[in-house]
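All protein chains of the complex are present and in place, except for one that has been dropped.
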Amino acid sequence: MKKSLLFVVASVALIGSLALTQTPSGPKHHVVFQLSEDNGPAWEAVVIHVNNTRKALAEDGGSEVEVVFYGPGLLMLKKSNTAFEERLEKLSKDGVKLLACRNAMKNRNLKTEDLFAFAGQVDSGIAEIVRKQEAGWAYIH
Amino acid sequence: MKKSLLFVVASVALIGSLALTQTPSGPKHHVVFQLSEDNGPAWEAVVIHVNNTRKALAEDGGSEVEVVFYGPGLLMLKKSNTAFEERLEKLSKDGVKLLACRNAMKNRNLKTEDLFAFAGQVDSGIAEIVRKQEAGWAYIH
Partner (left out) sequence: MKKSLLFVVASVALIGSLALTQTPSGPKHHVVFQLSEDNGPAWEAVVIHVNNTRKALAEDGGSEVEVVFYGPGLLMLKKSNTAFEERLEKLSKDGVKLLACRNAMKNRNLKTEDLFAFAGQVDSGIAEIVRKQEAGWAYIH
């Protein structure tokens, strides 16, 4: 009786500590992409890569994905970048967070109204990537 | 007597939970390299970097290394890329896994027989990198 109680307690401690080292419920996979390049192959690639990654991981527990835009990569989120508007809006509607770095916005004197309405914002693009890695997200650049 | 049993159980729980957060036995270090660039300095560099990394980590518990080829980087694994064949085959014989992304193969209409015989394949290069990071592998790009 006492022994079985001991094992229950030990199991609870074990399961508890396991749970605490994992990301909370929801999709099984968590991925943060960095988009810091100027207009060029990286812009085409990031859309394709996010879609392919989500499709591959959908068969294995699903994924939560965000893309952090900073440096010259921020320009991909400008409203005037109509060539990518449809593809980016589709990503956003699919639940992918597209996040603009406020440091990059300041550097380039871009305001919220200069960016696509579906873009979110973070104080610092790199700090955001750091926080996500700390929370167990995979990082892709 | 009962107290000592308690401590044994607690220790087992502690060691068990520790073990579960680490990569299984084998080499101490686990590294996944991304090769997504077209022909150029990145191709020369990846061979040198993998070799140097393995050498440095050999003195400290050894390493398990894989390189994931996707985007235009997939072309490095084409049989016709004879300039790199010997160096890549040497890596493969040394135990480094060289993995082609099947999405990139489809995009470029490349079949298994178009790639070096020593190349492996994964469904999605990025999903592979994500899974490795989730399993505690270091990521280098």
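For clarity, chains are labelled A and B in written order, and residue numbers in each chain start from 1.
Throughout what follows, contacts are C-beta pairs under 8 Å (C-beta built on N, C-alpha and C of every residue); 3 or more make two chains touch, one makes a residue touch a chain.
The structure displayed is predicted, hence computed values, not measured ones.
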{"item": "On subunit B, residues whose C-beta touches the chain left out of the figure", "value": "2-3, 6-7, 9-11, 13-14, 17-18, 21, 29, 31, 41, 45, 49, 52-53, 55-57, 60, 63, 136, 138-141"}
{"item": "Residues in subunit A touching the chain absent from view", "value": "2, 5-6, 9-10, 12-13, 16-17, 20-21, 34, 36, 71-72, 103, 123-124, 126-127, 129-130, 133-134, 139, 141"}
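In this section, only the chains that are shown with their structure count from here on.
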{"item": "Length of the line joining the C-alpha centres of subunit A and subunit B, rounded to whole Å", "value": "23"}
